[in-house]
Every structure is written in structure tokens, then in C-alpha cells.
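Only one protein chain is missing; all other protein chains are in place.
What follows is chain A.
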Amino acid sequence: MDQQALVSLTLIILTFALYIGISVYHRAKVTSDFYVASRGVPAFWNGMAIGGDWMSAASFIGMAGTVMLMGYDGLAYIMGWTGGYLLLTFLLAPQLRKFGRFTVPEFIGDRFDSNVARLIAAIATIIISFTYLIGQLAGSGVVIGRLLSIPSWIGVLIGVFIIAIYATLGGMKGVTWTQVAQYLILITAYVIPIVFMSLQITGNPLPWLTYGSVVDNLGAIDRELGLSEYFAPFDEGSRAQFLALLFTLMVGTAALPHVIVRFYTVSTMKAARWSGAWALLFIGILYLSAPVYAAFSRFVIMNDVVGQPLDDLPAWTEAWVNTGLLEITASGEQGELMWEDLIIDADIVVMATPEIANLGTFVIGMIAAGAMAAALSTAGGLLITVSSSFAHDIYYRLVNPKATDARRLKAGRIAIFVATIVAGILALDPPGVITQIVAWAFALAGGTFFPVLFLGVWWSRINSKGAVAGMLGGLFTTLIYIFLAMNGFILFGIEDTGAGVFGVTVNFILVFVVSLLTEDPPQHLKDEAINLRYPEQMTYEEGEVWMDDSSGK
């Protein structure tokens, strides 16, 4: 083991010890701890936990590279994955919090008083979250494997082992505070390299304000090389595809169960609004930095690699060529390397930046620990979601409603442990379809859940038949369009990743048509929907609003 591996490993082990320490300190004692951290998480810290929950291994490692390779078209991910928080915070989160349940399927089941709707929602939640989870664990394995030069399956096992301990023990309460720690680690690791790189390239330590000139410069370089400009819009696809992808990512983000459930952990609607604001601020730091990474690394490649003689490339390229992430297919025309000769893996950008900028072993080790933190924090939130769908929605609400609190807590722990092990085994050798499904998770989540959650909160006339029809119709439309698009059938130039547009539209139409063609929902369900318009202190009942301003109990 060389010095670099030793430093990385030490940093990773230190962070693991921290995560386990936190979950021992904050271990769950009752079911409410286990699923919603007793609803006592302050908005500021919940915002940070949402940041950790949200930013996955893919955000941390892959997103900057995607922007670098795709140019303007890659920005759909930056806007889509942040814009979802507008929809979530304005349209769903506070109201879902007032409704006051443990899970998303539970909201759907209770709001429409339908166990069929509950079961469909629980199964869809499990499928979406579970595949996403496998993607995280596989991602963490790849990261550990590459950085420590060990086989990636050992990396997966290490990740699974750690997370099984801390999620089982701490439940949502433990996961919340580990996510806070993981957020702080991952954001520090992400920002430090670009600050140094900015000092080297522009002489200014605040890259966010000054990297514009680099972007402009990249356009000039591209023009000179006869390529289409870095910032040229819709170079990789069409405007319709960009807009469809943007829409799909936004509604998908707003409808992902593991994100929504974090809003259940705060005390009130007001706290839910503040959570959303803090969350996007903390998330924004990474999302505003990704295009900076993209611009700087492209700048370095254009200046130091492209146009150089093949036998005189910078030293850092050699290591990445060896890993297969950077391929040089040089024909050696005129002895100089062309941009077209390079095949660059998107993952290289964040991981290679510390080497490019000569930042030394400690920063490279931090990137490793940060990538692990990103994978584990998302995996933790997903595990809670998967296990609560099994143990709470299916076992407690459908199979055994008389279960005692202790028994439910035990069921939750068993579900989370089993889910970790199964996901871990699948992640050892992930079927190729997994990465695909992760890319489709947003279309599936948006197409299945968004319209039903939105109308469940805002429209009292929606009934259970409409909700069931909407969820099934949205899910199948999304699946069918993805299948068709993969086989070359494209409508309006929209590819498989933009399938959410069709799923969401069909879902909305079905909910409206079926609800209006079938009977009115019972009055108490309508009242519950109208009740969500007001803060906790106001209650709506049979056309009258009551204000509870007695002080204390």
C-alpha cells in the first residue's frame, strides 16, 4: 500500500468511526425516533441533512464531468435537481408535514382512505428507492476501489457493513445526524480543490465570481479548433429534450420518497418551509461549484493536453489512462493530440482535479472520504425509506395493525438490515440495467407520484379511484415511453430520460377524468384536504374554521 492509499484509508476510517459514534449517541428508542426522528429536527440542521440525503455519489463524482463533456446541455441537471426544491417546498412539503404521517405511501393510503393506493405507493416506493440504493452502494464500491486500488467488491462490502450498523441502530434519528456530518465532509472536500485551482488559473480564491472569463475563453478555444462552442445551446440534443429533461428532473426531485420523508422530521409547516430554504442553500454550494469544476478542468485539458505532442503529455494523464477513465485514441496526425482523440469518462473530473492542481495526498484522501460520505448519506436515507415501506406501510398498516410499538421498532430494524444486505449483494455485481434505472428514477418517481401528491394536497375532489388510476397510468406510461425511446421511437425529439413529461401528463389527466366520473369522496376526506390550507393552529371541520389559541395543554 502506497502513501496515498494509506492517507485515504485513514481519512475514510476516521469518518466511519464518526458516523457510528453519532448513531450510537442518537440511537432510536421508539418507532417515532426510527422513522421521523421524533419530528424534533431543527430546520437549519434538517436542511443540512437534506443536503447530505440528496447529494449522491453521482452528484459528487459525475455531475461536473457531465457538464464538462456536454457543455450547456449538461446544465439541465444543475437546474433540474435544484428547481425540484421549489416545487417541493412550495407545493408539497408543508402540507404533507401537517398531514403528519411517517411515510409517503401512508399519506397516499390515508388521504384517499384506500389500501389499494397504499400498496401501489409502497411497492413503487420500494422499487424506486431500492434501485437507487443499489446504485449508491455500487458507486461507493467503485470510489473506494479506484482510490485505494482494491477490487470494487471489497469497497461495496466495506460500505454495506458500515451502513448496516449505523442505520439499523440509529434509524432516522441516527441517520439525520450522520447526514449532517456527511454533508459537512462532502462539501468541504468538494470546494477545497476548486478554490486552489482558481488561485492557480485566475489568481482569485472565489471561483464562483470569476470563472466567467474561463467559460468565455473556452468558447474561443473551441472556435479556433473548429469545434462547436462550449456554451452553444442544444449541441447534444434538441431544445425539446432539454426542456423535457429539466421538467422530469424537477418533478422527480419533488416526488422522490426519500427526500419527502426528511420533511416529516421537523416540527411544523413553518419549519418545513425553512428546511427547504436551508436545504437548497446547502445543496446550491455544490451545484454552483460543479460548473466551475467543469470549466477549469476543460480549460486545463484544452491547454495542457490538447495540441501537445503525444509523447509529452502532463504526468497526471498517465495514471488515468491506466485506469481506463481516459482514453487516447490518437491517430497521431501531425504528432499532436486532438480533442477528438480523447475519450474522457465523466467521473474523472472531480477525482483528477487535486492531481492536476498538485494538491497532494491529503486533499486526494479528502475527495475519497467526501465521495464515500455522499454515497453513504444518500444510501442511509434510502434505506430508511425502503424499510419503512416494508415494516410500516405493508407490515404494520396492512398485515398486522395491532403490532405493539416495540414490535414495530423491531420490524423496522429487521427490514433495514435485510434491505442493506440484499442491496449489498446485488451491488457486488450490479446488473447493467441498474445504472439505467437510476437515470430513470426521476421519470418514474415524477410520473407515479407527483400529480397524485400535488392534487392530494390541493384538490379536495380527488378520490381513491382517480389516485389509483393516476399512479398506475403514470407509471406505465413512463415505462412504456422509456421502452419505446430505447428502441428508437421518439416523440417530439424527447429521449428516454425526458419520459417524465408523458408520465406526469397522463397521470394528471387520469386523476381528473376518473375522479370526476366517479363518486364524490367522503366529506371527512374532503375536510382533511381543506384543512391542509391552514397552519396547525387552524382546523377545518364541516365548513367551519377553528382556531386553537389556548396556551399550553
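The criterion applied here is as follows: a residue touches a chain if its C-beta (ideal position, glycine included) is under 8 Å from a C-beta of that chain, and two chains touch if they have at least 3 such contacts; residues count from 1.
Here is the rule we use: contacts and distances are computed from a predicted model.
K.L.:
Which of the following is the UniProt-recorded protein name of the chain this complex doesn't show: "Sodium symporter small subunit domain-containing protein", "Acetone carboxylase alpha subunit", "Monosaccharide ABC transporter membrane protein, CUT2 family" or "Osmoprotectant transport system ATP-binding protein"?
P.N.:
"Sodium symporter small subunit domain-containing protein"
K.L.:
Of the residues listed, A:288, A:328, A:342 or A:439, which one is in contact with the missing chain?
P.N.:
Result: among the candidates, A:288 touches the missing chain.
K.L.:
Looking at A:98, A:111, A:298 or A:465, which makes contact with the chain not pictured?
P.N.:
Touching the chain that is not displayed is residue A:98.
K.L.:
Given the contact definition stated above, which residue among A:22, A:75, A:143 or A:256 touches the chain not shown here?
P.N.:
Result: among the candidates, A:75 touches the missing chain.
K.L.:
Hey, which of A:216, A:304, A:345 or A:527 is the one touching the hidden chain?
P.N.:
Checking each option in A:216, A:304, A:345 or A:527, the one touching the absent chain turns out to be A:216.
K.L.:
In the full complex, which bits of chain A touch the chain not displayed? Write them out.
P.N.:
31-32, 36, 38-39, 67, 72, 75-76, 78-79, 82-83, 85-87, 89-91, 97-98, 100-102, 106, 110, 208-213, 215-216, 219, 231-234, 239, 242-243, 246-247, 264, 267-270, 273-274, 276-277, 280-281, 284, 287-288, 291, 533-540, 543-553
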